[in-house]
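Mind looking over this structure? Questions follow.
The complex is shown incomplete by one protein chain, all other protein chains being positioned as in the whole.
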Amino acid sequence: MADLASPQRRSALEGVLVPGDFGATPFNGPGILLSERGPLSVVQIEAGTEDLTAAAGNALGIAPSGMPNEAAGTGRPRILGTGTGRWLISEPEGRDLAAHLRASLPESAAVTGLSHARVCLRLSGRDARTLLAKGCGIDIHPDAFRPDTSRMTSLFHCAALIDCRSAEPVYDIYVHRSYAVHLFEMLLDGALEFGCRVA
Amino acid sequence: MIRGKEQQPFRISSGGEIERTQPLGFRFDGKNYIGYQGDTLASALLANGVRLVGRSFKYHRPRGIYSAGPEEPNALVHLRSGGRQEPNTRATQIELFAGLEAKSQNRWPNLKLDLMGVNDLASRFLVAGFYYKTFMGLPGWHFYEHFIRKAAGMGAAEHIPDPDSYDKMHGHADIVVIGAGPAGLAAALQAGETGARVFLIDENDRPGGRLRAEQESIDGRPAMDWANETVAALQDMENVTLLTRTTAFGYYDGDTIGAVERVSDHLLAPAPYKVRQRRWLIHAKRVLLATGATERPLVFDGNDRPGVMLAGAARAYATRFAVQAGKSAVIFANSDDGYRTALDLAYAGIDVRGVIDPRTGGQGELKDRVAARGIDIVEGAAVVRTHGYLGLAGVDIADLETLRSGRMPETRFIPCDLLATGGGWSPNVHLHSHQSGRPVFDPAIAAFVPGASRMNDRSIGAARGRFSLAECLADGIAAGRETAQGLGFPVGSSPATPATDEPATGSFMTLWQVPALPGRKARSFVDLQDDVAASDVKLAESEGYVSVEHLKRYTTLGMGTDQGKTSNINGHGILAEARGMDIAAVGTTTFRPPYTPVAIGAFAGRERGRHAHPVRRTPMHDWHLANGAKMIEAGLWMRPQYYLQPGETPSRAAMDEAIIRETLAVRNAAGISDVSTLGKIDIQGADAAEFLNRVYINGWKTLAIGKARYGVMLREDGIALDDGTTSRIGENHYYMTTTTAEAGPVMQHLEVLLQVHWPDLDVKVASVTDEWAAMAIAGPNSRAILSALFPNTDFSNDAFPFMGVRETDLGGIPARIFRISFSGELAYEIAVPADYGTAAWERCIEAGAGHGLLPYGMEALGILRIEKGHVTVSEIDGRHTAGDLGFGGMMSTKKRFVGDAMAAREGMADPSRPALVGLTPLDGKTRIRAGSVLVADPKTPPPVPKLGHVSSSAYLSPNLGRPISLGMLKGGRERIGETVWAVFPLRNEAVECRVTAPVVYDEEGARLHG
Amino acid sequence: MLYIDCPYCGSRGHEEFTYIGDATKKRPDGAETSDPAWFDYVYLRDNPRGPHLELWHHSLGCREVVKVLRNTLTHEILGAGRPGDKIALPDAETER
Partner (left out) sequence: MAEYSVFSLVRNALTGHKNWQRAWRDPEPKPSYDVVIVGGGGHGLATAFYLAKVHGIRNVAVLEKGWLGGGNTGRNTTIVRSNYMLDDNSHFYEKSLQLWEQLSHELNFNVMFSQRGVLNLAHSDGQMDRFARRGNSMRLNGVDAELLDRRQVMKMVPHLDFSDEARFPIYGGLLQPRGGTARHDAVAWGLARGADRLGVDIIQNCEVTGFRRSGNRIEAVETSRGTIGCGKLGFAVAGNTGHLASKLGLKLPIESHVLQAFVSEPLKPFFDHVVTFGAEHFYLSQSDKGGLVFGGDLDMYNSYAQRGNLPTIDHVMRAGLAMVPSISRLRLLRHWGGVMDMSMDGSPIIGKSPIDNLYLNCGWCYGGFKATPGSGWVFAHTIAEDEPHALNAGLRLDRFERGHLIDEEATGAVPGKH
């Protein structure tokens, strides 16, 4: 039997996300940069009735925001509000995040590992907003969708969590794994007119 | 060498917005012409002296270019060819490009000699609604229809794929201004200056609106200078989005504007990676409708000949396009527009032979200017007849008063090739009306103007009947400021309205129709496209079709591609006269989107072809493809149907062989299948067991940690919703599986129950369908394979019994093992985090190599589960109760569960309801098709009483060596051992079958528990 | 597009939601299975022409159920909240 020592995670986009420049070639370089972030640890925590904020803050070293749609943290970890009393925590794979949280949070909190359930695409470039506007009905104007806020919404008819990382703009898009290829293809197709660098 | 000028005999030598330095070659009906950049197809054809451009819908009458905008009823052409052919395209809105190709339509063999023109001779028979009164007898309408359909329709479409692509875009705005004429430009500038997010939308290639077509001035300079400066200022504002070549086609709920941007329609073909059109969906806080007004024609005998044209269009051709719409013109208008037109046309070098003004007195300043130029003015008169066939040759005019009195007036013939007519302007209230806004009649302009707003819209300028330039500018300025201010944007002091130098205009005279000359069968057209004449309106009225809506539907008034932009109001005016009513009481028909027709492709955007819907892939998708799987849709998912082995070529026989091979492998050795598509729900919380107890029909309070249980759920109406296993992972932690099809609905069902009905329960649910890759390893050798894969786990029956659950790891990969079985074999389901799915799967394959392990697809799975009488969506089909499906015994009587009350209704608990049974052919070999109906006697003539149906079928159970099926049979459980007929009259088949228990393989379940 | 003010996500187009239906229906938990209240709950509707209290599931957003007051004749959205929130239902019907 083969060596079972360190199994490699296989991205949902393997063979589909191929680095390179695609589409138009504007003189000032591609308007869209698209890449996959990973491997990530992603965990959902959900409170019952009581407030988890403090406990989660202790466990993660950053206080999650109690405000809807707000994000906190630099990415190691990043905490995204996804519903009333519910957060999604993501960080580059390393420690067993779910176990850590399970151990640190009160028992009433539900901790669900979603590291493999989500694919995270990073979208940036000067035409990133326009590309999002093609497939997404929320207002992505920089005044309306600010850095360190996130949105759960529909992107090209896929449920997606869009995290605005910076005003440049840079977005992290979390999508359900089984839809990742479709979403990637739609984004790439929509990006061709701007020139798209896939990395 | 291009000698543009000589080839364009109607082109004026200077002026206009055209680029004379950019001649463009194009073809119309096979002939080559030259036009200029800035032309429309219509203006270029006129410049070349082409007047006949189409044939009408019903009578195939020769028709010419009638307007210069979206209201065009006549000049519809086939644009482009092959996959890009677009029938019914308005020549007035086609921007000319080099290489443009267009053909006239609705004629045979050609435009000049259209044999269908005989319809015109028969016109007295082909009046409104003639078809309702005949064609009733044999051989039936479908026969006659064949000919009617051929004659009807306008353009022809090809069944060739469209090579272009489309896009969609969302926009969000504080203020959307629709129309970039003077009112819209002024409004956008004011609003933009406050910092509000503004969209300014115009259907034309550039802003300006009517200013482009008129000889107006603003602040002492040509009005277009003001427009261009305003546009430049707007372009400098980051908060303003200017969309030209963009039609706002509809006003929808939530102040959402649907618009289509024609990105590449002015080009021969889209540039690489560019779309043809982009569909916008713009959410606005406020909408300013500066959509202008549409001129309407006058209705008189012969008003449809090529050469008769709207006065405003004739001005537009002269001013914007530097084209003479004719060499010698007569003008007929009921307002001062007639004089304005005379001046503009004369200025353009056209020989204006007379202005026919039905009014007597009441004219303004413009008349004097016309008189001063020596142009003949005839007051109190009307055009009563036109001459010419393929083009206008002249008009007869007569005294209106005499005509109205019914006496025969004296007529005067004036030769001309252009008759410019203006019957007043109708505000474009379309968008205002889309959300049930009701326009109201304004007698001063004899037109409907916007009524009370239903949405956050405000109409400005000509769109609300303010027709002077000064009013339009003032309206725009006020609206732009006030609207922005209303939204909380700071406004400065009010700017002065730019100065205009418009002459005072005279009064307007309502004239719906010029009476026919006594004794003449007048052909006075109201709707030029659909050939609805004034006489048709009167006929409809006399037959009782007196509502405007009946009039429309009986005569087809306003139902063409122009939606009656030029015709509705005249038709309604004539109806009002016929009914002796006020037109205000007659009302209008309903304005519906789209404002102008929109390509269907634009609504789909990129969601077409294989992207029409998302495809969901399991983690092992690529492995399946690389290993011979034939994939098949299962909802949005793709799943392996069966696997061909290396060297096998796809064929029916190879497929059958593969299915048998896979089925036998599971029964005799082992098989592995990808079950990742099953819905998976993580359930946590102190009340999780109570929750499961409420949603499943069976009890859940006693399930031990490390154990799974099969459960069935009902809908609230008592019908079975779904089945699956749920495992207890921890004290307050469960893992539920659902069927592939019901994963979404079940998840939502649970969420709604928890959030709405049982918020007091401490339960959290999360979908983990995507988190886990799942594979079933089934067959007598599965234990050996599992033991090899998980050397540290004891797979003995005692240690790991049926329905046992273990959390462990597969060489570093976290794994959950469930001893559950759909195939009825000794079987295990392994779930691993999805990114490890392929790795785990490959390890299984490797571990199974010595044990005869084969991957199996949906087909084999189907056979295996039918052998075991296991139900799927074919049985849990939304019509059956748990009792029907054989789960009656599972329904707990000790607790309440969703659906219990409704399942207790008389009709749902009736013992004679259909019940799940097995069916096997008496002869042991004839296949029983799924979809067969069960009857007592196949020879009964219809209507035949039905006993049930065959829900699932395997043409061959390789394990039993015969076909097997499942079915739902009335009173089925009492009929086991009896025979019934499975009939399939669609294929003339009838199979006598024996009713059996649903399980026909390993009835005792020895293999499962082995 | 109907814009529904999701208490968590904010204003969103209705295409992100799944319509659940009448929010005035109270599940007769505890009632006997033979109680006609069940039939009423599952099958009967006021179906008003005018203001209507209804539930929408934010399926492509936060997955929370939102209670919405909407006029069925004009499609105007008059209020939104959580399922447990009290949103007064005006009883006057809006006639055309």
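So that you can tell them apart, the chains are marked A, B and C in the order they are listed, and the count of residues begins at 1 in each.
The working rule: contacts are C-beta pairs under 8 Å (C-beta built on N, C-alpha and C of every residue); 3 or more make two chains touch, one makes a residue touch a chain.
Computed from a predicted model, the values in this text were never measured in an experiment.
> In the intact complex, which of the presented chains make contact with the chain not displayed?
Taken over the complete structure, the missing chain's partners among displayed chains are B, C.
> Among B:G117, B:P503, B:P597 or B:P814, which residue is in contact with the omitted chain in the full complex?
Here the residue in touch with the unshown chain is B:P597.
> Please pick, from B:E19, B:E158, B:D794 or B:E842, the residue that touches the omitted chain in the full complex.
Touches the omitted chain: B:E158.
> Hey, which of B:E17, B:D336 or B:E716 is the one touching the hidden chain?
Checking each option in B:E17, B:D336 or B:E716, the one touching the absent chain turns out to be B:E716.
> Can you tell me which of B:V275, B:I697 or B:V935 touches the chain that was removed from the display?
In the complete complex, the chain left out is touched by residue B:V935.
> What residues on chain B make contact with the chain left out of this view?
Answer for chain B: residues 57, 83-88, 124-125, 127, 130-137, 140-142, 145, 148-150, 152-162, 164, 166, 168, 250, 252-253, 256, 258, 281, 434-436, 521, 535, 539, 542-547, 549-550, 553-554, 556, 559-561, 563, 590, 592-594, 597-601, 603-605, 607-613, 615, 632-633, 715-719, 873-874, 877-879, 902, 905-910, 929-933, 935, 942-944, 946, 949-951, 953, 983-987 touch the chain left out.
> Considering the whole complex rather than only what is displayed, give the residues of chain C touching the chain that is not shown.
Answer for chain C: residues 1-2, 13-15, 18-19, 21-22, 36, 39-40, 42-49, 52, 54, 70, 72-75 touch the chain left out.
As a convention for this text, only the chains that are shown with their structure count from here on.
> Looking at chain pairs A-C and A-B, which one is connected by more C-beta pairs in contact?
A-B
> Centre to centre, by mean C-alpha position, how many angstrom separate chain B and chain C?
For chain B versus chain C, the centre distance works out to 27 Å.
> Could you work out how far the Cα centre of chain A sits from that of chain B, in whole Å?
The computed centroid separation for chain A versus chain B comes out at 32 Å.
> What parts of chain B, by residue number, touch at least two of the other chains?
Counting only residues that touch two or more other chains, chain B contributes 281, 283.
> Mind pulling the residue numbers of chain A that touch at least two other chains?
137-138
> Write out the stretch or stretches of chain C touching chain A in their complex.
1, 7-10, 12-13, 15-16, 59-64
> What part of chain C is in contact with chain B in the complex they form?
It comes out as residues 1-3, 13, 18, 20, 27-35, 38-39, 41-43, 55, 57, 59, 63-65, 74-75, 77, 83-84, 96.
> Using the touch definition from the top, list the residues of chain B that touch chain A in their complex.
Touch list, chain B to chain A: 167-172, 197, 272-275, 281, 283, 605-607, 611, 613-619, 622, 637, 682, 684-686, 732, 762, 764, 766-773, 788, 810-813, 833-839, 843, 846-847.
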